[in-house]
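For this depiction, one protein chain was excluded, whereas all remaining protein chains were kept in their positions.
In this document, chain identifiers A, B, C and D correspond to the written order of the chains, with residue numbering beginning at 1 in each.
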Amino acid sequence: MSEYIHVLIMLVLAAATAGGMLVATSLIGPKKSFIDKMEPFECGESPIVSPKLRFSVKFYLVALFFVIFDIEAVYAYPWAVLFKELGLFGFIEMMIFLTILAIGLIYVWRRGALEWDR
Amino acid sequence: MQLLMFYLLGLGAVVAALIMVTNKRPVRAAMSLIATMSFLAGLYVLLDAHLIAALQLIVYAGAIMVLFLFVIMLLNIEEKEGRLAGSALLWQMIAIAVVGLVFVLMVSVVKLSDNVVPLGEAAALFGTTRAVGKMLFTEYLLPFEIASVLLLAAIVGAVILAKRRIDDSDQ
Amino acid sequence: MVSLNSYLILGAMLFSIGAVGVFTQRNALIIYMCIELMLNAVNLTLVAFSRFLNNLDGHVFVFMIMTVAAAEAAVGLSIIISLFRNKPTVNVDDINLSKG
Amino acid sequence: MEQVMSTINLSAIYPEIILTCFSLLILLMQSFSTPRFKEYYGYVSLVGVLAALAFVVMEPSSFFAQTVVYSFNDMWVVDNYARFFKLIFLLGTGLTILISMKYLEDEAMQYGEYFALILFATIGMMIMASAGELITLFLGLELMSLSLYVLAGYTRVRMVSNEAALKYFILGSFATGFLLYGIALIYGSTGTTSIRAVAASVGKYGLYSPGLVMGMAMLVVAFGFKAALVPFHMWTPDVYEGAPAPITAFMSAGPKAAAFAAFARVFMEGLPALQMEWTWLIWIMAALTMTIGNVIALVQDNIKRMLAYSSIAHAGYVLVAFLAAGELGISSVLYYLLTYTFMNIGAFAIITALSGRGEPRVFVRDYQGLGFQHPFAAVAMSLFLFSLAGIPPTGGFMGKFYIFSAAVKEGYIGLAVIGVVNSVVSVYYYLRVTVAMYMEEPSSVREAEAAAPIFSPALVIAIFISAYGVLSLGLFPSSYVAIVKQSFLALQ
Partner (left out) sequence: MWFLGFVLLLLKTAIVLTILLGLAAYLILVERKLLGRFQIRFGPNRAGPFGIWQPIADGIKMILKEDTIPQGADRVVFKYAPAVVATVAILIAAVIPFSRDAILWGYDIPMVISDLNVGLLYVLALSSLSVYGVALGGWASNSKYSLLGGIRGAAQMVSYELPLGLSLVPVVMLAGSFSLVDIVNAQACYPFVVVQPIAFVIFLIAAVAESKRLPFDLPEAENELNAGYHTEFSGMRFALYFIGEYVHMMVLGALVAVFFLGGWRGPWLPPVVWLVLKALMVPFFLIWTRATLPRLRYDQLMHFGWKLLIPIALLNILATGAVMLWLRG
């Protein structure tokens, strides 16, 4: 429990430095805002299309695979810590787990979900 | 010291949860859910559940909520502050009443069950990776293997539903 | 020391807030976020029980619940996206096509 | 380096391992597929189901000797009860695969994922049937539900299908939240998640902590949702109507039986001491489920919605037997679920054949004059409808007979009476379809031609198997009853 207090103090200090800089700028910095300056940067022209445009679903698929394979990595960590105690038996266990998810990766790869056509 | 931390974290979690539930804007709701999960990670630390606290941050706050954020950005749902439809309002009144009842029941039950559990100092390696990992890989071997099949089913299901063009890749 | 009951009450509170959210929200995404909140409340209750019973079954169970929550989030959001492709709305009211 | 060996008994999970290997094989075939492979997925998955079936009934000696095998630290129980349920699941899956081959060809969605997900759902059901521990049970339930959420929304071009999947998903995960809270409370009160240990600690200490009762109530909510019992049946009609026809057949048979399997094991084996608490609760749910299921089914014109409400009613009948928890009660539950699988999937086989591409023809009026154009389909459909209604020569009648005699023997006369009244009411809406088929003329002859049902060989086989099952359960029930009696004893 005590180790986490150190992390908490580090968090407070880090947030203080970042916040302090922001506060310093808002106090010291000038505040002249007029319409043209406030428009989002469009290399000069004024924005016509509303900025919320639709994206291809590939970005969603990347995040999706990240979630599933992140869980796989999360299972691999405690196994790695106990690798020496679990020995051959634990190794076989983990290999079954990894092969099943490797088949998932192969399926995703061959199914073309990882293709970026641009 | 622990009591102060508990009340701080608990209050933070409840307030963030309330913000999320009553929020109409999905991004704000997602951010308050991330805040709730981080407060819960703090609570797990209070409960000496070190591995679970770290996993809560990695899995929930770091992976699932990124997926939510991607969907919100991808679908760019503009926040309509629409008034609730008439029937929906009635429906929600019933819902709040029902859930209020469930909550009162739960709290009353929880209040009564404190004789069951002794209060004790945690064992030395209580919540650490080594202890939880040993149980996971020796005693709970079967759920561990079922989890891999579950993840595979999730991936197959998610791809077949979300991928834009399914058929072009076979030919 | 913080007693078990305070943790259980906090867990019950979060669970109920989640359940209220599921009924009152109109956006499918936020409804699923409320369900995630309910699962987190259950995780908290389990960790609290595990700590006060001094056995680790609760921790392994929370580990499994996280896996299932991630798998369900993946599938659920894919369903929402495949639905969004047919009709650009996430609002639960306009999705109720078939009658009650 | 001490080596902790949990009691690994691989032979106990052979059927599940085989199904996993076959679904992995299908996924790999799909990954490295050539256009030719389109037809093979169905057959490969069928071989997988048959192989698993072979392993389930591999040692009949252990079946009759009622050997109960506990393995994986008391997490996996292979007893006659679990073996019988695995038979029901594999039967349901096999019939669904037979039905869906042609259906997918028409919908032009012949992908391996469909069959892989069906196999994953079956693995989930089998895990639920033989889970001896609440965590394994939860994972099995989630694996089944996950695959079904995707399968319900499989025909993603149809908005109805997407909407069905979303509704099923949201309500499903809401029920999972309650299931988990229930399990957490039981774990908190008894200190363990293994069902036998829970029974021991509840029995030994006479633990009457409200936490346990609250946990049990939460479990009733969760299982009520999965088995579509009345207060939690809202999702059933929309999801059954939206999902593709073979998946509706699959959903109405397998998962419902799996929900009852888990329900019975947790409550009979885990919480017998709390008998007093859950009897009155289930009594009300049984009565409500039967009546509401039948009453609303009367007014449905969409045949899939009608069968959805009828499946709710049938869940009510099974709940009656579940309540009469004696030896006769549980064996009648098993018997009824077997007959229900046969007759329901048979009926949906005909609906799949008739519904056509995009399922336009799913209304009762589309069945007008079917008796003359396609006598084979009409006869088969009437047989299944008679069995659903519980008319004597069919298995449905024997099932209901067993259930109500068990209920009467255990003293639930009132419930038995409600049951009989309801089955009488149900005769009306089942026979309405038969009347439409034989007595009424099709609204327009031209439209009748367009409605030619598509009978692929696999579909015909499925219909014959279901018809044989319904008739044999009806005419010579003694052999089945003997097997069912054996399966019950395991629970004691």
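The rule is simple: a residue touches a chain if its C-beta (ideal position, glycine included) is under 8 Å from a C-beta of that chain, and two chains touch if they have at least 3 such contacts.
Just so you know, these numbers come straight off a predicted model, no measurement behind them.
Note that the absent chain touches A, B when the full complex is taken as a whole.
Touching the omitted chain from chain A are residues 3-7, 9-11, 13-15, 17-19, 21-22, 24-26, 28-33, 35, 37-43, 47, 49, 51-53, 55, 59, 62-63, 65-66, 69-70, 73, 76-77, 80-81, 83-84, 87-88, 91, 94-95, 98, 102, 105, 109, 114-118. Chain B residues in contact with the hidden partner, per the touch definition given at the top, are 27, 31, 34, 50-51, 53-55, 57-58, 61-63, 66, 69-70, 73-74, 128-130.
Here is the rule we go by: only the chains that are shown with their structure count from here on.
Residues of chain B in contact with two or more other chains: 2, 46, 48, 51, 55, 59, 63-64, 67, 71, 74, 106, 110, 113, 117, 132, 134, 136, 138-141, 143, 147, 149-159, 161-162, 164. Under the contact definition stated at the top, the residues of chain A that touch 2 or more other chains are 57, 60, 64, 67-68, 70-71, 74-75, 85, 100, 103-104, 107, 110-111.
Every residue of chain B that touches chain A in the complex is listed here, in rising order: 2, 45-46, 48, 51, 55, 58-59, 62-64, 66-67, 70-71, 73-74, 76, 78, 129-130, 132-134, 136-138, 141, 144-145, 147-149, 151-152, 154-156, 158-159, 162-164, 168-169.
Only residues 8, 15, 18-19, 22, 28, 31-32, 35, 38-39, 41-42, 45-46, 49, 53, 55, 57-58, 60-61, 64-65, 68, 71-72, 75-76, 78-80, 82-83, 85-87, 95-98, 100 of chain C touch chain D when the two sit together in their complex.
Residues of chain D that touch chain B in their complex: 4-6, 8, 13, 20, 24, 27, 33, 35, 38, 72-73, 75-76, 108-109, 111, 113, 116-117, 120, 123, 127, 135-136, 139-140, 142-143, 146-147, 149-150, 153-154, 156, 165, 185, 188-189, 207, 209-211, 213-214.
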